[in-house]
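The structure is given below, and queries will be raised subsequently.
A single protein chain has been omitted; all remaining protein chains appear in their positions.
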Amino acid sequence: GYAGGLAGLSAALLRTDSFVGGRWLPAAATFPVQDPASGAALGMVADCGVSEARAAVRAAYEAFCSWKEVSAKERSSLLRKWYNLMIQNKDDLARIITAESGKPLKEAHGEIFYSAFFLEWFSEEARRVYGDIIYTPAKDKRALVLKQPVGVAAVITPWNFPSAMITRKVGAAVAAGCTVVVKPAEDTPFSALALAEILLHHAANSVKRVSMELGGLAPFIVFDSANVDQAVAGALASKFRNTGQTCVCSNRFLVQRGIHDAFVKAFAEAMKKNLHVGNGFEEGTTQGPLINEKAVEKVEKHVNDAVSKGATIVTGGKRHHLGKNFFEPTLLSNVTQDMLCTHEETFGPLAPVIKFDTEEEAIAIANATDVGLAGYFYSQDPAQIWRVAEQLEVGMVGVNEGLISSVECPFGGVKQSGLGREGSKYGIDEYLELKYVCYGGL
Amino acid sequence: GYAGGLAGLSAALLRTDSFVGGRWLPAAATFPVQDPASGAALGMVADCGVSEARAAVRAAYEAFCSWKEVSAKERSSLLRKWYNLMIQNKDDLARIITAESGKPLKEAHGEIFYSAFFLEWFSEEARRVYGDIIYTPAKDKRALVLKQPVGVAAVITPWNFPSAMITRKVGAAVAAGCTVVVKPAEDTPFSALALAEILLHHAANSVKRVSMELGGLAPFIVFDSANVDQAVAGALASKFRNTGQTCVCSNRFLVQRGIHDAFVKAFAEAMKKNLHVGNGFEEGTTQGPLINEKAVEKVEKHVNDAVSKGATIVTGGKRHHLGKNFFEPTLLSNVTQDMLCTHEETFGPLAPVIKFDTEEEAIAIANATDVGLAGYFYSQDPAQIWRVAEQLEVGMVGVNEGLISSVECPFGGVKQSGLGREGSKYGIDEYLELKYVCYGGL
Amino acid sequence: GYAGGLAGLSAALLRTDSFVGGRWLPAAATFPVQDPASGAALGMVADCGVSEARAAVRAAYEAFCSWKEVSAKERSSLLRKWYNLMIQNKDDLARIITAESGKPLKEAHGEIFYSAFFLEWFSEEARRVYGDIIYTPAKDKRALVLKQPVGVAAVITPWNFPSAMITRKVGAAVAAGCTVVVKPAEDTPFSALALAEILLHHAANSVKRVSMELGGLAPFIVFDSANVDQAVAGALASKFRNTGQTCVCSNRFLVQRGIHDAFVKAFAEAMKKNLHVGNGFEEGTTQGPLINEKAVEKVEKHVNDAVSKGATIVTGGKRHHLGKNFFEPTLLSNVTQDMLCTHEETFGPLAPVIKFDTEEEAIAIANATDVGLAGYFYSQDPAQIWRVAEQLEVGMVGVNEGLISSVECPFGGVKQSGLGREGSKYGIDEYLELKYVCYGGL
Partner (left out) sequence: GYAGGLAGLSAALLRTDSFVGGRWLPAAATFPVQDPASGAALGMVADCGVSEARAAVRAAYEAFCSWKEVSAKERSSLLRKWYNLMIQNKDDLARIITAESGKPLKEAHGEIFYSAFFLEWFSEEARRVYGDIIYTPAKDKRALVLKQPVGVAAVITPWNFPSAMITRKVGAAVAAGCTVVVKPAEDTPFSALALAEILLHHAANSVKRVSMELGGLAPFIVFDSANVDQAVAGALASKFRNTGQTCVCSNRFLVQRGIHDAFVKAFAEAMKKNLHVGNGFEEGTTQGPLINEKAVEKVEKHVNDAVSKGATIVTGGKRHHLGKNFFEPTLLSNVTQDMLCTHEETFGPLAPVIKFDTEEEAIAIANATDVGLAGYFYSQDPAQIWRVAEQLEVGMVGVNEGLISSVECPFGGVKQSGLGREGSKYGIDEYLELKYVCYGGL
């Protein structure tokens, strides 16, 4: 059991000051952080303003002047030590995530591994930045391309993965030879501060606060040829992870006429059987609270709007009795494209199903948006698989698969969702400059 | 000889309308273009506004929907045909450049080859975009990374290389499978329109107008160990190409005390012997007019400011008698860092020399700016060569070399000059999206 | 029509001497070459012995000493000129192939394009050999990796693609900066000599004779889920191209029980309808003669052996009345693994079908050989496609596809068939050495 609030959390890792130039510094003001499941206060955290931000950037720049001289092997070693420490402290770090984000503890544990794996990955990538030698037409010159760190990186992270979104960026930046100023989400600063605490004896770093937003409207398409059981399993995984609060969660289900009724029926049954709403610290909970009441209101508004325009509630549909931040896992059918839930990101446990007839129609609906992070589809037709994978206007495609993130693979979107790629062999490029050296006089 | 104005230019290539969706379209308004050497009128060119821009983007998007389906081999073939046509029309295209930009005809010929070489290069790059297969920990999934074109590219180009700056961007975009909307500089639209005319029978394209600026303050450092003759040759090439109007022209000369006097003396003599001011169409001219009178005024202001603060005119220093757009090639010594010419880009035939004592001092002066496109230095000390090349905060370094551009090598800068890289194997990346496909259910 | 022998062939391209150091040289002896369809004499060709071979290597080495200094751009230009000349002479070159190999003229035309495309491809690859800069732990050293040509390459080519097998190797070698000594097959030397004639005014090269052999036993698997029409089309293309005389021709058909009878029936019908035996110069011919009578005897032996052990002739089965080098396209069913045709390469128009029950069984049969060049399979099950593609022990896999060669893709095998890869971005590596330069004292 869990008493709520600070009980059961590691005091050593629960820091409230800002972390600048390798030291903990208080700020002029503070702001409160709460447990979204119980509403219990978790602490007052340094509320850094403009002057603290400037100091953090200054400290990061000074650190950069020496850090950039450190060899790739040494940067690699530092990141590995940090990775080892995360693994050693994994239970404490997971409990902090659940406390400040409401995420079920099992998912929080998963996030800590995923988060630590980015440090491991970039520890290895640090040593694999290669420059080029280019053979040009000029016989009296030689052309080299060096790779050098860009400088200080400003890193702003969201609340839904309070730990992994930091290591995915900071790991790459540090591997490249950059230093960073990090601003975690104000709902979930403790995971960030715990990471800094862990790093304390190994590097100079700086923590600061700001804000960011990255949207998606991921389509989940089920074609007639799909395997229904496989599609339902993928739908559950893709829609309801973190109570529907990930940027790659399916936001719109498009189901072909021939398989529609079978899929909706099986999906509703699976939701009832597998989804358990509760406090994230309780054994068996799969659906924790939403991050705050505003988030609940948005889901409610999407449901009401859809129903008022003709949608049918198959299961769920209203707030959950457990508390103000909880909502029932909800499945809607008869959804049409004029409903809010098909063109705004719900970011909660709502699965709206649109029926379609042809492949072209499904692709047109899926692409009719100016964002494009992830997309999923289920089909057993090999040629259709290639066609649809190539035509979906998104940065990541799940084919017969609902969980696609992997540190080895490039994470990112196209259209308005498109700003570089993270993780993978591409993730470090964002933090590197090319320097072309033309060596003449030969 | 050359009579000025339109005489001697190819009427077939001298287009004045805008080129949209494969057709020549007039605009509601027009604007005049002049020969900067003689002031003669060259023509009235379509002055496209908001509605023309929208139509161009729409046409480009429609073209994209089919162009992206074209195979890499076919995109390659189209670019090679365009390249062949440029080479066939090279004399006419070079004359258009000299007429509208004032550039000596020999340099204009050089630009046409440089420009065409980008089409050849990207013709070959088009077939060499490779996706990845990534081996992840999940045994029941396979991870693919596809590379796909981003869509319509908006391309804005400057007047100092009226042809090459277009092919360097458009070549890459078309190779990637994108379509483009191009806005050439208003001083030099004819070269762009001639390129479109040449392409007419081979692709759908769109020409439109906007504006852009990219600055540099390239340092040119001469260390005591340098070979003076080599350094002077590099200084001439780097400073006075296109009458000092390239973004990689040396803007500041830093010369170490031990070699200073010898270098300044030899540089002044070389300038007198090798630089010939005149109309670009005349045989033997190496220094044409500046692009317009405003450009002359800026050079004059930089010289006057420097002299008023203690600089010495070694040679040149005033407007040239040939006409209002001409200025004498000028060498200043005793220059200090408080003078305008050391922290603003002159973009004209002015070479200011700062004397320094130590390597650290030279690097500090060179890096004391928020731009960083190119930098040059001369040294015969192998260890110093690595040290300085690595520490200069620029995107391109010439070591004992004043001319560094090559289609095979990445062109671009760091700091405020830094926005991706053009040319080389990296240039096409700007126009490609990665799409990660997670193939599951295996 | 075609009169046989030399009639209709380009006298200018029909060379009989050896080509060494850029000049045509007679040899002490000669040997005769015949048209395999008519038996007509085509000419007496230089029969080079040990002393001629030594002279050729010496000339190639001398050429290498200057060729390795030539820039990548120039090597690229030479290869492109050669490519252009091949395209200009394509009809004459194709007729020479048909005359000396018996291949239908349409296939010969296809080969000339395929052959020329290697010159185009490696013309472009020549400029894309990149060295590396490696970041090591040592702060006082820099590590570079240069790429340099290996030297003189000895190239030995078979008779079944008299032109393309030469350009695939020589194109890569020349692109890398190597020079070559080529020994074409003695059945088909004229295509090689014509390539040299075409190159004559553009480079120094050397032609010499030797011998080589590369086997395959390509399985062609049809699973129950396959589309029969697609599989039959692939079977025809894969089995009967060049009258079954390519190293990637299917040698063994494995067909799953559920689809077996439908496939065999449709395959037999398609063979009767689409395969036309005749002289390669005649319009409509798809099946020319085999290369010589020994080849016919091998097919005959495989058929007789199979029938004696219980196989059923579905269609064909004996020599063709057109002449001693012709054999009927033949389909056998009830084939078992103890028959010769399942473990020796037939290299002729014989398709033996083995029936199987499970996927594991099919893979076991397919892999039960010590060669592994190509393999094909037809299936509409996405997971099966990945499984089988990964488990087949071959270097190239056709999935629902019978024709797989493409200059962009790596050609080569595993097990006893495995010796590097040709074509593609990998093909040039065989001709390059890495040179690691550790630049110290910094």
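Letters A, B and C mark the chains as written, and numbering starts fresh at 1 in each.
Just so we're on the same page, contacts are C-beta pairs under 8 Å (C-beta built on N, C-alpha and C of every residue); 3 or more make two chains touch, one makes a residue touch a chain.
On a predicted model such as this, the values are computed, not experimentally measured, just so you know.
Residue in contact with the omitted chain (choice from B:Leu78, B:Ile385 or B:Ile428): B:Ile385.
Only one residue in the set C:Arg23, C:Lys139 or C:Lys435 touches the chain that does not appear here, and it is C:Lys435. The residue touching the chain not shown here, chosen from A:Arg142, A:Lys169, A:Arg241 or A:Lys435, is A:Arg142. Within the complete assembly, B:Leu146 is the residue of B:Ala40, B:Leu146 or B:Leu403 that touches the hidden chain.
The chain not displayed touches chain C at residues 132, 134-138, 141, 143, 145-146, 148, 150, 227, 230, 234, 378, 385, 389-390, 394-402, 404, 406, 408-412, 414, 418, 421, 424-426, 433-441.
Within the entire complex, the positions of chain B that touch the omitted partner chain are 69, 71-74, 127, 129-139, 144-147, 379-382, 385, 399-400. For chain A, the residues touching the absent chain in the complete assembly are 124, 127-128, 130, 142, 382-383, 386-387, 408, 425, 439, 441-442.
Simple rule for what comes next: only the chains that are shown with their structure count from here on.
Two copies of one chain, chain A and chain C, form a contact in which over half of the residue numbers belong to both partners. With centres defined as mean CA coordinates, chain B is found 40 Å away from chain A. Residue positions 127, 130, 382 of chain C each touch two or more of the other chains.
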